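As you look at this complex, bear in mind that one protein chain is not there, while each of the others sits in place.
And then chain A:
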Amino acid sequence: MADDRDRDEVAVAEFHKKIKEAFEVFDHESNNTVDVREVGTIIRSLGCCPSEGELHDLIAEVEEEEPTGYIRFEKFLPVMTEVLLERRYRPIPEDILLRAFEVLDPDKRGFLSKDELIKYMTEEGEPFSLEEMEEMLSAAIDPESNSINYKDYITMMVIDEN
């Protein structure tokens, strides 16, 4: 129906503006390109949570034939619009995140030790870099017990984002 189509067009137009805003913030030279290393940050800032593997694929889609290290807005916009329209890479709900921690804590102690956290994050899944690990530790680890009370941690992070 005409109304639906109008609404869709409006939605797409709004997505375009949102994507443009997010892109421009990282377009340091104001020439409609961003460093490819910042594309992941831009995509995530728009509310999507692709895995590293999925991110890799996305970047391949928006890169030039001969990669220049820069991503142009003209290539980024249509791909990102599709991602938003299809609601791909939805973020992890809080309860799933909690359960993930609980899986790593089978004895149900309510916490993970610093070493355990480091081990899982740097050896399993899509491992953290040293920098990512240090960053997470600085906010997550209680220096007195040298462990992370994951329930409190999650609550704190969620409050911070809202």
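The definition used in the following text is that contacts are C-beta pairs under 8 Å (C-beta built on N, C-alpha and C of every residue); 3 or more make two chains touch, one makes a residue touch a chain; residues count from 1.
Everything that follows uses one rule, which is that contacts and distances are computed from a predicted model.
Engineer: Which of the following names does UniProt give to the chain that is not shown: "Serine/threonine-protein phosphatase with EF-hands", "Elongation factor 1-beta", "Monocarboxylate transporter 2-like" or "Phosphatidylinositol glycan anchor biosynthesis class F"?
Structural biologist: Missing chain, per its UniProt entry: "Serine/threonine-protein phosphatase with EF-hands".
Engineer: On chain A, where is the contact patch with the chain that was removed from view?
Structural biologist: Counting over the whole complex, chain A touches the hidden chain at residues 10, 13-14, 17-18, 21-22, 24-26, 28-31, 33, 40-45, 48-49, 51-52, 91-92, 96-97, 99-101, 103-104, 120-121, 124-128, 132, 135-136, 138-139, 157, 160-161.
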